[in-house]
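Of the protein chains in this complex, all but one are displayed in their positions.
Now for chain A:
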Amino acid sequence: MPAVQETIDRVKLIDVDQYKYGFETTIEMEKAPKGLSEDIVRFISKKKDEPEWMTEWRLDAYRRWLTMREPRWARVQYPPIDYDELYYYAAPKGMTGPTSIDELDPEILKTYEKLGIPLREVEMLEGIQRPNVAVDAVFDSVSVATTFKAELAKAGVIFMPISEAIREHPELVRKYLGSVVPVTDNFFATLNSAVFSDGSFVYVPPGVRCPMELSTYFRINERNTGQFERTLIIADKGSYVSYLEGCTAPRRDENQLHAAVVELIALDDAEIKYSTVQNWYPGDSEGKGGIFNFVTKRGDCRGRNSVITWTQVETGSAITWKYPSCILRGDGSRGEFYSIAISNGRQQVDSGTKMIHLGKNTTSRVISKGIAAGKSDNTYRGLVSAHRRATGARNFTNCDSLLIGNQCGAHTVPYLESNNSTAVFEHEATTSKISEDQMFYCMQRGLGEEEAVALIVNGFVKDVLQQLPMEFAVEAQKLISISLEGSVG
């Protein structure tokens, strides 16, 4: 049974006001001229003071991009993007990289305060704000602050903006950049390779357990500007790192493009946990505005017994096109994907994962919870494949969809390819609706309608929430309630 007629009426009233990160920071910005050309690519590279090899790498990507087409196979619809109308570089004036907090424009500092992101180490150390999380803050095209760098350096961990890493650790960047997501992987990844402006770089040396959570906070502020960040994380032999990523953007009537690339590399016995809480501006109830989130995320379990875990809570963006994947190359390696994708209003989500089993005795686990409300569409698209040499490969996939109201859609598109007779793949999928009876039962016990939905939904996503680092889980739970506000009447 669909949830009540009133649901539909109320959904019509969803207001963008519930997006509380929609404010704009007024600050003088420096932009590259509109549009994309070799000159713009050179401009960006020069701004970052990059070595010649990097400029060439970008130009090569740009030339290849010119020959490529946008992928159209996803179950999403959007008007054509005019790539000549976008700005590919925007930075707070006079900034090309992080400075000390005291030199940071107070407006930017205020922005992150409003977002609840601590940039002042002193306050964090005193426990005034969330402790034990090192933050790299990316504002439009540049990283504006990276905290706890000194602290981390003591452990040998390198955590810095990628633009800085290109200058300071070229040997590491050259070795690994583009080694998981090749330059020509797909249209958006190639575009990113040409114009990426900033993002985070992490290197954890052999045997080191990173002493704190690392996180990057992405903020799009400038109008008509694409954000193309690039993240590269390398966990050397026997090391461990947990990394969190958060995103918000101002409320605007036009769509904005966000095309990021994230590459993870885990060597022998290393483990990387990558968690995302994605809350880009989703557009208003009529589908006006919002972020186009076209992201390529891939992890390479390059070493034996390495582990990569993706956990994502996706509540924002007008369109999400994103498939964090694992290449299970090392024998005995393990890939995990835990996802909560919520769509409301007119949001469109096409998300899932790829688990590519290449090594022997590799295992993977996929738990996906899609929740669709309003007039949204929510698709899980996943691939599990076993190479003929991947003897003993095992996968377990569980995809559950929950519908709220009767104008939304949930779709599950699993692809299975097994070239090995010893591979064992299991796939479970369910689709359910929050029943009127469940709602009535909760309300009879005194819960308000929205409280009841939030409770039922939180129950539905519990398996995945448990995978998130503690503080993030609490945040995510709140975010889920906020995202579903107005989804019932």
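Here is the rule we go by: a residue touches a chain if its C-beta (ideal position, glycine included) is under 8 Å from a C-beta of that chain, and two chains touch if they have at least 3 such contacts; residues count from 1.
We take it that contacts and distances are computed from a predicted model.
Trainee: Which of the following is the UniProt-recorded protein name of the chain this complex doesn't show: "Fe-S cluster assembly ATPase SufC", "NADH-quinone oxidoreductase", "L-serine dehydratase" or "ABC transporter permease subunit"?
Mentor: Going by its UniProt entry, the chain not pictured is "Fe-S cluster assembly ATPase SufC".
Trainee: Which of A:Gln438, A:Gln467 or A:Ser483 sits in contact with the chain that's absent?
Mentor: Candidates A:Gln438, A:Gln467 or A:Ser483; residue touching the omitted chain: A:Gln438.
Trainee: If I consider the whole complex, including the chain that's not displayed, which of A:Glu151, A:Asp185 or A:Asp463 touches that chain?
Mentor: Touches the omitted chain: A:Asp463.
Trainee: Taking the full complex into account, what residues of chain A touch the chain not shown?
Mentor: 4, 435-438, 440-449, 451, 455-456, 458-463
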